[in-house]
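All protein chains of the complex are present and in place, except for one that has been dropped.
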Amino acid sequence: MAGSGAAEGQDPRAYKRIIMTVQRLIQSDPRITISGGFILLVCFSALAAPWLAPYPFDLQDTQSILKGPGPQHWMGTDRLGRDLFSRLLYGARMSMAVGIFTAAFAVLFGTIYGAVSGYIGGKTDNISMRFVDLVYSLPDLLLIILITVTIGRGVLGIFLALSLVSWVTVARIVRGEVLRLREFSYVEAARAIGAPHSRILFVHILPNTLGVLIVTLTFRIPAAILAESTLSFIGLGITPPFASWGSMANEGWSAMKFYPHLILFPSLILFLTIAAFNVLGDALRDTLDPEHRMR
Amino acid sequence: MNRSIIIGAVIAGLALAMLFIRPDMRAPNTSDERVFRMTLSNEPPTLDWNLATDSVSFTVLINLMEGLTEYDEALRPRPAAARSWEVSPDGRVYRFHLSEDARWSDGKPVTAGDFEYSWKRLLNPKTAAEYAYFLYDIVGAEDYNTGKVHDPESVGVRALNDRTLEVRLRKPIVFFPSITTFMVTFPLRRDVVEKFGERWTEPGTIVTNGPFVLDEWRHEYKLTLRPNPYYNGPRPALGTVVMFIVNESTTALTLYETGDLEMAHLPPEAIAAYLGKPEYITAPLLRGYYYGFNVEKPPFTDPRLRRAFSMAIDRREFPAILKRGEIPSSFWIPPGMPYHNPAIGPPFDPKAARTLLAEAGYPSGLGFPTVTAAFNTGPENSLIAENLQAQWKRNLGLDVRLDNQEWKVYLQGLQTDPPPLFRLGWGADYPDPDNFMNLFTSTSGNNRTRWKNARYDELIRSAAADPDPARRQAAYDEAQRILLETDAAIMPLFVATQNWLVKPYVRGLRINALELLDLKNVHLERP
Partner (left out) sequence: MIRFVVQRLAWGVPVLWLVATVTFGLMHLVPGGPFDQEKRLPPEIKANIDAKYHLDQPVLTQYLFYMNDLLHGDLGPSYKYLGRSVNDIIRDAFPVSMQLGLWAVFISVVGGGGAGGGAAARPRSWTDHAGMFLATAGISLPSFVLGTFLIMIFSYRLHLFPAALWEGWRYGVLPAVTLALLPAAYIARLTRSSMLEVLHKDFIRTARAKGLAEPRVLLKHALKNSITPVVSFLGPLTATLVTGSFVVEFIFSVPGMGRYFITAVTNRDYPLIMGVTLVYAVLIVVANIVVDLVYTWIDPRMRIKDH
């Protein structure tokens, strides 16, 4: 987007200041270190899964089906006698990739769309919001089946399918915020002194939506991870023999009473990871909010 | 402040709305000693028995209706609405004699005309019944159904009088009285259908002749059945049957355990916990699970490779994985069906399989192209496919790619361009091997393998018309050997089972291999 380049060019100090603040607060706010560290650890384990996993993710041992946790299999085995710990490590790849990329796409595209629509207002806003209504109303499942039929149910297919249906939520929220902010006195002041629209939007308005944006981002990641698990529930999740945390939770939930390890470990890692994203989001928000920082 | 008042009013309104639009339903009546509560795995798509095709509808209908014949414990047809029947010496004409005091639930007598009407309605192209082809063996039926002839009188079914129904067949069929147990052939009242149109199957308008009547149908939620006061037979001991529609078997199990059901399907993950308990009932089903080869797609044009793939699978692993007591099968006619022969089918022999692979030009799998095994999405199908993939890797050294598709997408693919290896199942409509073996004849629309064998076709055709059991056995044995051993067009994997939990105070419940739950003899002996 040309606008963001212009904003950077015109006010490099603002962004430099943010970076410095982050550096400073990583040292001062332990939440950032802990949650950020955990997320990095998960990402690292995902990338290093082939070296960390004690077994291949698809190695079946029909002699030890549905074994509970033990010295041979730390987290037990699944219905085909595959090592649950190894599958969780490989599953991290799928879940983190889908979560992060889908959320990033949704937030990036949704923010630009919503901000421009809300800022321009008038007929443009009306038409672009009716388009959002349209996308929102279309049956997700039709789109998802169509996409997965065309490009398959790998990471890419699921990412595309989920992205396509998730950016509209962000667009609506950002547009609401921009509608509110653009009438504030300092925005009107900027307009009065003849600041270009891109500068008003990206320097005066968008930074003020940061709190909401960060919450949205930290919410979209878990939402995408969970949406993938719902796809598994419907039977449209990732193609076997590959795994994701969501597909593992789906394989485990019905056996909660009988083989609790099947659901316990995927749930736990889901919970911890998503909690980490949220804590990180909160901490970042507190850090980056220019006024809140003073506290 | 005005706005606070508005907010308050909105909140209060919401709360009030919730009080008022509370569901007004009766709690399940547990105090009634004679109520039997069970589940259906989904909403019956229809209770119009001419149009019904699925086992859920059948489960409801078999308790509401009575056909000419019904099954005994061994799944042989026995008299029901027809008290007897006779066959002409050439095997082409059946005459069914109806019992004098059979009554509909509104008190009117059941007549041969009700059967004639039903069958002709089934065959009428305007009815668009999916299972019209069940009666294609009746003279003129196919021509009428396909619109070649427009006169229903040309169809060979006729009520000679109120008590006698005559059926003329275009070729001798020894198992015709099995077909008349099937729901699409149940009698139907012209006056009811014409009066109420498409909605005649709702409670209050539906008229049935079986042990129960439909009392309530809350769509997608539950059906309630009560005894039919006019039923021509011992009055059922149950006062009420409630069939809840519960899609998740895990939910059904929880409801069973909290005492809200008398009977429930047992999901596989719970079987270990209930094994050996008296409430646990398991029985085989007439349902085969197989992978077929598209014999027109290389490399499976070579029967040696098909045999190798089939022989490389240790089918004993399936019950270990699925945990429902599945019966490993390399035969096709399932146990529980006449002419079943467990000795048929390729054995598990990885060494022989590797030899065949080498003979076909791929020693140790060298140069073998990557083939794709396709299946429709589902937890069980995934487990089986993943296991097959591992076994082919282990026993043949071959990498097989898996491809799963959503059900309807998958079916479309099977129709237009079947994948080299594909999963399918087949459940019996009636317990005659013809229903299983006919599937792979060259004219069968359900034969997706594109495999054609004239000898096989001839064997199946002659066996259907042969009243001599020994000759039928020989014909089916030879046909199975062609299908599974020499030509290996399909590789059967296992025969499915049904697993139930039934409260110990439920008596008289019979479970048969067609998964039809006949509740008329059930009674409860609560402690």
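Read from first to last, the chains carry the letters A and B; within each, the first residue is number 1.
Just so it is clear, a residue touches a chain if its C-beta (ideal position, glycine included) is under 8 Å from a C-beta of that chain, and two chains touch if they have at least 3 such contacts.
As the structure is a prediction and not an experimental result, all values here were calculated from the model.
Check B:45, B:298 or B:504 against the missing chain and you find that the one touching it is B:45.
Considering the whole complex, the residue from A:86, A:117 or A:250 that touches the absent chain is A:250. When the omitted chain is restored, the residue from B:63, B:145 or B:209 that touches it is B:145. Touching residues on chain B toward the chain that is not drawn are 3, 14-15, 17-18, 21-23, 25-28, 43, 45-46, 48, 51, 53, 125-130, 132-133, 142, 145-147, 198-201, 218-221, 244-248, 250-251, 254-255, 257-258, 260, 406-413, 415, 424-426, 445-446. Listed for chain A, the residues touching the missing chain in the whole complex are 121-123, 125-126, 129-130, 133-134, 136-143, 145-146, 149, 169, 172-173, 175-177, 179-180, 183, 208, 211-212, 214-215, 218-219, 222-223, 226, 229-230, 233-234, 246, 249-250, 253-254, 256-257, 263, 267, 270-271, 273-275, 278-279, 282, 285-286, 289, 291-292, 294-295.
One rule holds for everything that comes next: only the chains that are shown with their structure count from here on.
The centroid of the Cα atoms in chain A and the matching centroid in chain B are 44 Å apart. Residues 248-250, 267, 269-270, 272-273, 317, 320-321, 377-379, 382-383, 385-387, 389-390, 402-406, 409 of chain B touch chain A in their complex. Within the complex formed with chain B, the chain A residues making contact are 58, 60, 62, 65, 79-80, 145, 148-149, 153, 235-236, 239-241, 251, 253-255, 257-259.
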